[in-house]
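The structure appears below as structure tokens.
As you look at this complex, bear in mind that one protein chain is not there, while each of the others sits in place.
The block that comes next holds subunit A.
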Amino acid sequence: MQQTAPSHHRRSLAYSASGDRVFSVIIALLASGVLILAVLMAWELYSGGADPIRRFGLLGFLTGTEWDPVIKKQFGAWPYVLGTILTSIGALLLSFFPALGAAIYAAEYAPRPVAVVINYLLDLTAAVPSVIYGLWGIFIMAPFLRDHFYLPTYLWAANHAPGLLPFLGNPSGYGLLTAILILAAMVVPFTAALARDAIALVPAPQREAAYALGATRWEVMQMAVLPLSRTGIIAGAFLALGRALGETMAVTMVIGNSHKLPYTLFGGAATMPSVIANEFTEAVEPLHLESLIALGFYLFIVALVLNIVGGLIIRRQAALARGVL
């Protein structure tokens, strides 16, 4: 089509829009800068971590259970991979339904002023720096859990079911469960905001159609709203998972930082981001530092994949919602 356009027309267009041209070139350069940055980051992480990946194997590095920078100089990331999986999946499971409930309430049930407040608070809590969550976790949540939940449970188990003790672990307050709980609190606003947006995408005529059939609010949700927003809600969960995987500061502050397997419910654990944050300052051995960078590489890839998948699902849902308009 463009080739067949008369040439004088195209020239005059270019002439009148020369300012536009310059501007579009500039923003194209800036935009490609972001892309280049991402590619360079992936490349740097890969080349920086290539040595341990080659030495222990692409999968062997992930599945090796020994992380010993001092004596054996052996680097297997499994304790951190496991810790990351446990904390992020655990956080997702704990946060998903409360977040969905908040989203449904804010989008469909709450009176207008209440919905405004909820939405504002969701956005606000999503923006609180994670170190604040961490501080709160260290000074308030962890001691509280220790005194009112971990210790009583531990003492009860010691008296009545000593078989459970090895699974419970040291009830110091700083450990796996505390990390899961704080992560769950952190991803709730994230999941809820995305679910709310997915629900809002459902076209009003779909809702009205259900109401016109004599549906109650819940039936409208069930029949018209949730089927159409389901994919978007799931995509939100993916993105929240990506966030939970990469969350560093708050987790590092409360997880107890122990990579001794097997992990216990109350006892210390560690995640990929937390070990990077903890060890990079004292990683004097090149192989140690490179192993940390390799961890970063894997994290980068997983986060990338989760974000791409989540983004694709959200786009598909938006298209579906438009398609039925």
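Please note the rule applied: a residue touches a chain if its C-beta (ideal position, glycine included) is under 8 Å from a C-beta of that chain, and two chains touch if they have at least 3 such contacts; residues count from 1.
Just so it is clear, contacts and distances are computed from a predicted model.
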Chain excluded from display, named as in UniProt, from "AzlD domain-containing protein", "Na+/H+ antiporter subunit G", "Phosphate import ATP-binding protein PstB 1" or "Teichoic acid D-alanyltransferase": "Phosphate import ATP-binding protein PstB 1"
Residue among A:Leu82, A:Ala224 or A:Ala270 touching the omitted chain: A:Ala224
Option touching the unshown chain, where A:Ser95, A:Gln206 or A:Thr248 are the choices: A:Gln206
Touch list for subunit A against the chain that is not drawn: 112, 205-216, 219, 223-224, 227-228, 230, 320, 323-325
